[in-house]
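What follows is a set of notes on a single structure, which appears directly below.
Removed from the display is one protein chain of the complex; every other protein chain stays in position.
After this line comes subunit A, so read on.
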Amino acid sequence: MSDRRRINGPVGATIPPASEDGASREVAGSRGGRSRPPNAIRKMYLKTGVTPSASGSAYLEIETSGRSGVSGLKLSCTVHGPRSLPRSSPFSPHIILSTHVKYAPFATRQRRGYLRDPSERDLGTHLEAALRGAIIADRWPKSGVDIIVSIIEGDQDRETSKTQGDESWDLMNALSGCITVASAALADAGIDCIDTVAGGVAALVSDKGDGNPSIVIDPIPSEHDRILAACCIAYLPTRDEVTNLWFKGDLPASDAELYTKLVEKGIQASAKANRVLVECLGETVG
């Protein structure tokens, strides 16, 4: 697994020294609560055609939650193709998707390696499933398309202690962003799709104040005490179809409909992101 071609940094985490300001806030214990209503997603900025050398590209930025030290999500996606398949591959009557998701080494608190790790492969597989349902694959026989998403900045609170273990929840937010940005880049590349697909996340959270867990959309792990369960949805609004569903966590057994409610909220979050996506695509032509 070790990368021999490049000069590697030191093994293990490199944590920048915490500033006086941040440390005092941590002691005071003022974990900023959710600043938005439970059914509002964060503001996002989306732009297509940012990489001239690619067939299609897009850039997505999701705003920070307003606290210093909390970074937003910054994603860049490039689409290369449709292009001819390598000579060794067999005949394919439809387009062959290959998706790559890569965190930049500096994107998260824990420094990432240059090689893809299992969580990045996982994201790539989920992204491929989400996009495959949206693409009209038989319009492009004998061709392949590469979709590469670079996570320039992860969605992470750098001040929160590492013990919280919210890395896996960050993955959900990253995936929903990946789906939205890849869909924009595919439309920019001129690959036939049945619809624009956007990602949305809903989560069941419990906060310190009240005992009852509540459902919020587009959660930031650091804004809540505990995330019980979360789901990431890729949704086609005009078809009313879900192309990818990723559910994680434990639901309390008391409410049987909680699962459906969570999925519904995820669809709601995805539909909101889709409105931004369609607006952005309309601007590129005009």
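We adopt the following convention: a residue touches a chain if its C-beta (ideal position, glycine included) is under 8 Å from a C-beta of that chain, and two chains touch if they have at least 3 such contacts; residues count from 1.
We take it that contacts and distances are computed from a predicted model.
*Asks:* Which protein name, taken from UniProt, belongs to the chain you can't see among "Defective in cullin neddylation protein", "RAB2A, member RAS onco family", "Rab5 GDP/GTP exchange factor" or "S1 motif domain-containing protein"?
*Replies:* "S1 motif domain-containing protein"
*Asks:* Where the complex has a chain not shown, which of A:Asn39, A:Gln110 or A:Ser143 is the residue touching it?
*Replies:* Of the candidates A:Asn39, A:Gln110 or A:Ser143, A:Ser143 is in touch with the missing chain.
*Asks:* Considering the whole complex, which of A:Gly81, A:Gly124, A:Gly177 or A:Pro219 touches the chain not shown?
*Replies:* Of all options in A:Gly81, A:Gly124, A:Gly177 or A:Pro219, contact with the hidden chain holds for A:Gly81.
*Asks:* Pick from A:Glu128, A:Asp195 or A:Glu264: which residue touches the chain that isn't shown?
*Replies:* A:Asp195
*Asks:* In the whole complex, what residues of subunit A lie against the chain that is missing from view?
*Replies:* 49, 55, 81-85, 87, 89-92, 134, 136, 139-143, 187-190, 192-196, 236-239, 278, 281-282, 284-286
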